[in-house]
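Note that this complex is displayed minus one protein chain, with the remaining chains in position.
The block that comes next holds chain A.
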Amino acid sequence: MAAAGPSVFLLMVNGQVESAQFPEYDDLYCKYCFVYGQDWAPTAGLEEGISQITSKSQDVRRALVWNFPIDVTFKSTNPYGWPQIVLSVYGPDVFGNDVVRGYGAVHVPFSPGRHKRTVPMFVPESTSKLQKFTSWFMGRRPEYTDPKVVAQGEGREVTRVRSQGFVTLLFNVVTKDMRKLGYDTGPPDTQGASGPSPQQGLPP
């Protein structure tokens, strides 16, 4: 394989779910998971995680800080289906039921380096006023059948959503062999390596 050049490229993503801005809510926790195409496979790290519950900071920023680390490595043969991170934020409502406070998704940045992303979050809306009332009352808000729905475009037209807040994410992206496979994603100076580099002890 070494002689023939790489047949897959690797994408290492680490970073963290830094904080969130949800002006109306407090005591939130967040789940993340990755959605990727058929040509992608995780090789190391966790694809999904659930954070601790955080309360708002007491300063004027009123930020909800999680600093929840992300560390995952993918391998792929095809940039189609580039990984997206799907976030869902949950928190208690007035009655203490855990309800969803926001869904959001963003693609992992393409170019290597440090990236900060602010993801707008939204929740699905109830289909009627009565539903809204009962769902509020019962603490069973409408939810996506699967949070991964927010990473796909198909079928979204049947839903109505409302914006909720923002989650700030930090990504550090490292790619390997993208150039060799013919995918140029970053500014040229960051893609210095050329020629066959020795295999790093990565799992196949």
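Here, contacts are C-beta pairs under 8 Å (C-beta built on N, C-alpha and C of every residue); 3 or more make two chains touch, one makes a residue touch a chain; residues count from 1.
Here, contacts and distances are computed from a predicted model.
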{"item": "Protein name (UniProt record) of the chain left out of view, among \"Ran-binding protein 9\", \"NEDD8-activating enzyme E1 catalytic subunit\", \"Coiled-coil and C2 domain-containing protein 2A isoform X3\" or \"Integrator complex subunit 9\"", "value": "\"Coiled-coil and C2 domain-containing protein 2A isoform X3\""}
{"item": "Full-complex contact with the absent chain, from A:Q16, A:S51 or A:S76", "value": "A:S76"}
{"item": "Candidate in contact with the missing chain, chosen from A:R62, A:K116 or A:R156", "value": "A:R156"}
{"item": "Residues from chain A at the interface with the omitted partner, ascending", "value": "4, 6-9, 38-41, 76-78, 80, 124, 126-128, 130-131, 134-135, 138, 140, 142-146, 148-149, 154-159, 181"}
